[in-house]
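Left out: one protein chain. Kept in place: all the others.
Should a chain be cited, it is by its letter among A and B, assigned in written order, with residues numbered from 1 in that chain.
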Amino acid sequence: MVEILFFIAAIGAIAGAVGVVVLENPFYSVLSLVAHLLSLALLFLLLEAQFVAAVQVVVYAGAVMVLYVFVVSYVGGQNLPIRAVNSPSLRIAAPLFAFCLFVELMIATLGTGLSAISSEGPKLAANYGEPEQIGELLLTKFLLPFEVASFLLLIAAVGAVMLARRRRGLDEPEVPAPLGLLRPAGTGTMAESAGGGFFRKSTASASDDSTSTGRDLG
Amino acid sequence: MSPILAVVGYAEPWWIAILKSVIIFAVALSMVPVVLIVERKLLGRFQGRYGPNRVGPMGMMQPLADIGKLITKAPFRPTTSIGFLFILAPAISMITAVAAFAIIPFGNVVDIAGTPVGLYGIDVGIGPLYLFAFGAVAFYGIMLGGWASGSKYSFLGSMRAAAQLISYEVAQGLSIVGVIITAGTLSLTEIVEAQEGMWYFIPQFVGLIVFMVASFAETNRTPFDLAEADAELVGGYNTEYGGSRFASYFFAEYLNVLIVSGIATTLFFGGWLLPFGIDPPTWVDPIVVLVKMFAFVFFFIWVRATLPRLRYDQLMSFGWKILLPIATLNTLITAIVVVAID
Partner (left out) sequence: MIAAAATSIKAPYIDWAAFSPIVALICGAVIVLLIGLLPGRRVREQIVPGATVLTLLATLGLTIWQWGENTSIISGALAVDRLSLVLNVVFVATGLVTVVMSLRERATVQAGQGEYYTLLLASLAGMAVLVAAQNLVTLFVGIELLSIPLYVLCASELQREKSLEAGLKYLVIGSVGSATLLFGLSFIYGATGSTDFSGIAAALSSKGETIASNPLMLTGLGMAVVGLGFKAAIAPFHQWTPDVYEGAPSPITSFMSVATKAAAFGIFLRFMDVAVIDEALTWQPLLAALAAITIVVGNVGALAQTSVKRILAWSSVAQGGYLLVGIVVSSAAGLEATLYYLVVYVVMNLAAFSVVVARERETTHGDSLSAFAGLGSKRPILAVPMTIAMLSLAGIPATAGFIGKLNLIGASVDGDYAWLGVLIAIGSAISLAYYLRIVAVMWMPDRRGDSPETDRPHGQPEIIGLAIICSAATIFFGIIPSPIYDLVRGAGESIGLL
């Protein structure tokens, strides 16, 4: 039973990964990445790492890939072929290098894998892979990386907001609109949703940003 | 073979596992029509009318008529749609909904014909994370359905539904963390057992409210049902779906309502425990759980009949700016109190 599941998950993972690279439509690429991640989650389950499997699905396939799907379905859509390489020597050298890397990785992983093929694997504690055990590690041995990673998430959010913020939001409103004081912020009045309201930003903006224009859907 | 998914320290024989799967699927399959008719009758009563009362005594056979109509319709597919994904999307919604049903505990471990059997599908060591995993995949059912339909209304509707889902997913998860901290375990049966003295809706009242609000959003129910808002989007992501595929989507939606009710019962209202410490025979436990679940379903229908729909930007700002901070604060305060008490 384990072997059947393993082969299903392994084939799914490899097919998904190949699909990401080979498929021309970016939406299908993203979907095959999702399929790959779900197969990986199944592999984690087979390795008795239940928490990692669940987190992989919830965070990676369920949040990160959701954002990818959002972006690709709004913005993607043309079947852009993978651009042909310009120089002829690179056309030969690149697959050659990739093949050498592949052979090297195969030697490394298959070598160690084959040497352990007749064993039963390591002896695992009864609560291996449970959230308790991982939580304990995160709070004792890996406390510093854990805390620094949370700071890293904050910084990533700050950076994303910095890159995506509306340009108008940087100028200070010189005179706030007085009647806006009567409308509490965040209640979703029509004025607010149209960009006005109490914190009305100055309309004149010297920016000449040609970067973002709305794309038509469909 | 090691018991990779049971936390209770024993391995159930494989035939028990298959039997339970069949039973759970049958229970789910039969509860949805009940919810369907209860909703229509209750909505009717709330709105001062009778609701369906033609088919069968007091209209109780109405779901049969509904489902019969839907299944016998011709399955059509717009030419602009993408075939494989169009057919796959409702299937994803259904599969994840039924799979999430497996962790709702209907009772403790009982002895049936000599083997210990838990009155639940599986009791995973990761508990609610299992639920979130399937909820995350369920998002793709809606997303793909809208995109694969090849029509603008569907696409817009599915985008809105998707944004709503991922916004409220975090608050839902955080509200559960308070319960987990209080109980000290992730396993759902152990959480129910930890509520022996006091059900968790009392210390975790804020968590309960946040969870209920977030669950309304997660199941696309009023007041968060703008994904299916007839007046705005014709039908949202299921505009182009008809017949049995439409039935799948709505099946999945009602099943999600049942699951959320089941989880709220388990986490906040003591699962199969009766108040005042009454100890009934074990066959009463599933009935207790079902009664509590239907109390929550009644609450869902009640809200639908009462509240107006939220606008999209109101919904998003509410989810991120109000609900999420409250959920975070709840978690923080719970953690502080638990550490202080110990």
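Note that in this section a contact is a pair of C-beta atoms (placed from the backbone, for glycine too) under 8 Å apart; a residue touches a chain by one contact, two chains touch by 3 or more.
This one's a predicted model, so the numbers in the text were calculated from it and none came from an experiment.
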Per the touch definition above, residue among B:164, B:182, B:220 or B:238 touching the missing chain:
B:182
The one of B:57, B:197, B:281 or B:308 in touch with the missing chain is B:197
Kindly note down the residues of chain A that lie in touch with the hidden chain.
104-105, 107-109, 111-112, 136, 139-145, 148-149, 151-152, 154-156, 158-163, 165, 167, 170, 172, 207-209, 211
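Rule of thumb we're sticking to: only the chains that are shown with their structure count from here on.
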Which residues, counting only chain A, touch chain B once they are in their complex?
1-2, 27, 31, 34, 38, 41, 45, 48, 50-51, 53-55, 57-58, 61-63, 66, 69-70, 73-74, 127, 129-131, 186-188, 193, 217-218
Touching chain A in the complex, chain B uses residues 1-2, 4-5, 7, 85, 124-126, 129-130, 132-133, 135-137, 139-140, 143-144, 147, 151-152, 155-156, 159, 162-163, 166, 169, 186, 311, 313-314, 317, 321-322
